[in-house]
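Shown here: the complex without one of its protein chains, the others still in place.
Think of it as A and B in the order they're written, each chain with its own count starting at 1.
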Amino acid sequence: MTSLTPQNAQLDHIDDHGAEHGAEHPDHRMFGLAAFLVADAMTFAGFFAAYLTFKAVNPLMPGAIYELELPLPTLNTILLLVSSATFHRAGVNLRRQNNERCRLWLMLTAGLGLAFLASQMVEYFTLPFGLTDNLYASTFYALTGFHGLHVTLGTLMILIVWWQCRTPSGRVSASNHFPLEAAELYWHFVDGIWVILFVILYLI
Amino acid sequence: MTITAPQKTAPASPSLQPTGWLRYLSFSVDHKVIGLQYLVCGFAFYLIGGAMAGAIRTELLSPVSDFMARDVYNQILTLHGTVMIFLWIVPVVNGAFGNYLIPFYVGARDMAYPRLNAVAFWLIPPAGLMLISSYFITGAAQSGWTAYPPLSITTPATGQIIWILSVLLLGGSSIFGGINFIATILKLRRPGLKLMQLPMYCWAMLGTSILVVLSTPVLAGTLIMLSFDIVAHTGFFNPGMGGNVVVYQHLFWFYSHPAVYIMVLPAFGLVSEILPVHCRKPLFGYTTMVYSIMAIVVLGLVVWAHHMFTSGTPPWMRLFFTIATAFIAVPTGIKFFNWLATLWGGRISLNSAVLFSCGFIVNFVLGGITGVALAQVPFDVHVHDTYFVVAHFHYIVYGGSVFVIFASIYHWYPKIIGRMLDEHLGRLHFLLTFVGFNLCFAPQHWLGLNGMPRRVAEYDPQFELVNQISSAGALLMAISTLPFLWNVIASAFFGAIAGDNPWRALTPEWLTSSPPPVENWKGDPPLVTHPYGYGTPADEIDLNSASGSDLWRSGQ
Partner (left out) sequence: MLLVLGGLWIGQNINLLPVDASANAPIYDELFRVLFSIGTILFVGIVGLILFSLVRFRRRPGQLGDGLALEGNLPLEVFWTAVPAIVVLFVGLYSYDIYERMGGMVPLGHGNHGSETVADQRVWGGIGSTQDSQTATTAGIPPFPIEVTAMQFAFLFHYPDGDFISGEMHVPVDRPVSLRMEAKDVIHAFWIPEFRLKQDVIPGQPTVLDFTPTRTGSYSIVCAELCGPYHGGMRSSVVVDSADDFDTWLQSNRKLPAAEA
């Protein structure tokens, strides 16, 4: 530790930890992200619990029984599951320093995400009920909408990572693959939530 | 014997410590600066919330609503509860002391995510100011800190929306803080330091942070739904549209019961640090303390419906939540007996920190006893939503958490500032607070039992005298802050120099200078494996007079 001017000492030292001692200090960012996802999952759990309770306790809302169409959501499920696989490929390629391939896979993943969002929109516009029609409708839109927000964020993250790994020496690279891995974990998480949502909302 | 003293000293740099008070207004990432920011900011909000309490008690001097308009009364009441919980106790027992102490305790130079830490703090002042300014600009929320719909949907919308926004921000801050504490405690421990060697406050913060991460998001989701009901006219909690108001209560209390432990578990931890130092004895029953914290965390997540015994919950649910709630008393009791055993046979220095800690034990025991009574459905059905409940939870949150905050300030002030606080003023402060507090809240038990509901601006004339006694107690509590304020301000300039370790304590924060340098230690962090290694070994002391269990029993 060198003698820095007092004002800078504080900030610079902290910054150092990431770069300079990067090797000796293990990276805890992934742990933090995982903890955050636990919290996020609890938000969804709250929504699911509300949905299930409403369903059990207020079942006879006039006009609130709908048969949801299954084809579109099933397609959505497949889209997301495939995108998890493509994201995984992107990560593998980044670690092999094959940035070009990595970017290809990333683009594909983002494309799948956008396709999901588009098909979700199509579903929204063809549904026979609107947000404020009744309790069931509101809960349906709240759950799918909150999930859609997550997909949107995830897609944005993918695009940012895609931009940042243009060159092997970019901000995201084989030696600094945390952003990509973080986005990947998040993406798998969002997929997992969708599967639960699909089962609870559409299948039962 | 238990401490490997740091040998390596820093190179000849005069001081790594940045000077100037301006850094306390900056986006500093130093955990000690952030801790103090939390403390001072929280205390400012405490004064504001206290002024509101004063207004409430003034209104209640007379049985009629004469001091302020009825809707203003409800606004003040709502703000008081929200400010005290979300802007004073939660940020201070978690954010302030957690940030200041945890890195020391795990032997780290800062928290795991310093920037996230600063972000978490800087969410608080805007949220708090927004909340309070809503009173002046549009009128604040008026549905109580619980914001039960449909009342919260039908009262003026702007105030309620601002309330929701600021609680969301504060919840976010608390989640970020919680993640940071978990990572710091689990991941940033100095090599060689085992989990079961950590000071108890780390365990308390670990348990608290788990509760924060698991329960706060549910509150966030719930409030988002509530705001949709208000703004977008959905019907989640609007019975007119088929919504179900009781679901809100379940979701709300799923957060808010754990929230009471978020306010009190860290206080348990702080007391566990303070008592051994001033009693010169090891903390009694370290392992059982750890297990009881974890038991409280688990049980704390499954007792929420004890706030809803009159909300039309089915009988089986009432039964389950009665049993779960009553059993929380067991791990809590273990902690109290362990503290008593820590006192037993010590060399207790009767300073302000110890007085406030013992005041905490006395108050919390009373609050816990009324808590167990409240957990019994038939008992609760009579006193729910009355002043009895008000008395119960003030014994817990004020008599418990706030007393511990004061004890902690007396204990750590010398470390933070480098100067000692005045003991005489400290004892005066304790006396005024303790008497004022009990005068204010003890009579409220009787009020509730005899028919005074809570959250009212007007009441039956038969309760006038007791309400006036209670208000007198509140006045005493207000006065008691004066010696305290004078003490902390004046001692910062004129107090006796504290030295590095005025209490001869063993926990790591005392093994550096006062105030500590920027990265906590010049040189390597010390390895403290026995943070409570006080005491004369048994073979050097006359055992006949001090063998624990005999004396214990004869005392009872």
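Heads up, the rule we're going with is that a residue touches a chain if its C-beta (ideal position, glycine included) is under 8 Å from a C-beta of that chain, and two chains touch if they have at least 3 such contacts.
These figures come from a predicted structure and were not determined experimentally.
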Touching the absent chain when the full complex is considered, from B:I132, B:I361 or B:C440: B:I361
Omitted-chain contact residue, chosen from B:F121, B:Y459 or B:F484: B:Y459
Sole contact to the chain not displayed, among B:L301, B:A341, B:M420 or B:A490: B:A341
Residues belonging to chain B that touch the chain removed from view: 65, 69-71, 73-74, 142-144, 148, 150-151, 154-155, 239-240, 242-246, 279-288, 310-315, 318-319, 322-323, 326-327, 329-330, 333-334, 336-338, 340-341, 343-350, 354, 358, 361-362, 365-366, 369-370, 372-373, 376-379, 381-382, 384-386, 445-446, 449-451, 453-460, 532-538, 541, 546, 548-549, 552, 555-556
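Just so it is clear, only the chains that are shown with their structure count from here on.
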Gap in Å, rounded to a whole number, between the CA centres of chain B and chain A: 34
Chain A partner contacts - residues on chain B that touch it in the complex: 10-20, 23, 28-30, 109-110, 112-114, 116, 175, 178-180, 182-183, 186-188, 213-218, 220-222, 224-225, 228, 232-236, 241-244, 247, 250-251, 254, 518-519
Of chain A, residues touching chain B in the complex: 1-4, 6-7, 9-11, 13-14, 26, 28-29, 31-32, 35-36, 38-47, 49-50, 53-54, 57-58, 61-62, 64, 131-132, 134-135, 138-139, 142, 146
